[in-house]
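What you see is the complex with one protein chain gone and the rest in place.
This part shows subunit A:
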Amino acid sequence: MTGVPVLSVRNIRRSFGEHAALDGVSLDVAQGEVVAVIGPSGSGKSTLVRCVHQLEPIDSGAMYLDGELLGHEHAGDRVRPLPPRRVAEQRRRMGMVFQQFQLFPHWTVTRNITEAQVRVHGRDRAQAHERAVELLAKVGLADKADAYSRQLSGGQQQRVAIARALATRPRIMLLDEPTSALDPELVDEVLTVIRDLAAAGLTMIIVTHEIAFALEVADRFVFMDRGRVVEQGPVADVLGDGRSDRLRAFLSRYTQQRGSAREEGARV
């Protein structure tokens, strides 16, 4: 695919004290592309998506959404941080799904999906409601419209969270380990929803430990370790001989673990 990438991350760094959680990460995501980010725990995957969504500041580098600089504006020959209101405007063009769902427990499922449309995008309630109905049907939860999040299973909560993120038609979706907090038997219902989104051509970055799933839906994978992108490329290459030793070690450890977990687990 040609043209300006939807998201372009250029050599970003983010440190917590001495420790560099992101140590010069670059990444482009083209329109309609699904990128799977894999890597061991603590390698900086969450920090990467949080920085892209501007929930964390970056120390250096730059990020662009549809060619527009994220978080900063040009002022003379340098750049300066955007005011919070403009940052909020930029965030509205991205959707985020968290490992711990983070539905708003004091609102019903429908209100979770409509509130940002109304307050942030200025749609009227009826329109927002229509969209909520449509999205809930899409994630298979039409009957849960009036439930509160604590009345739902983890898998159902995550499907609502995905619907909520989709409600405002984001340019790109960022999913941070969307199935890691779920009981094994609930993973598939969420993966099915994500698979449908990929098939519909939504641009996504998915941080995941579901290697088999990543191989299936992703166009490209990014392997991170210790704050760096160690390897990235088309999914086919993961299976090829070109992979690094670190990736090889990670994959073998992971497929082993997952394999045994699955045999024990309640998966049918």
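As a working rule, contacts are C-beta pairs under 8 Å (C-beta built on N, C-alpha and C of every residue); 3 or more make two chains touch, one makes a residue touch a chain; residues count from 1.
Everything that follows uses one rule, which is that contacts and distances are computed from a predicted model.
For the chain that does not appear here, its UniProt entry gives the protein name "Polar amino acid transport system permease protein", which is one of "Glutamine ABC transporter membrane protein", "Polar amino acid transport system permease protein", "Transketolase family protein" or "Aromatic ring-hydroxylating dioxygenase subunit alpha".
Of A:R164, A:R220 or A:R243, it is A:R164 that touches the chain left out of the display.
Within the complete assembly, residues 50, 53, 55, 84-85, 88-89, 91-92, 94-96, 98, 100, 102-108, 115-116, 119-121, 148-151, 164-165, 168 of subunit A touch the chain that is not shown.
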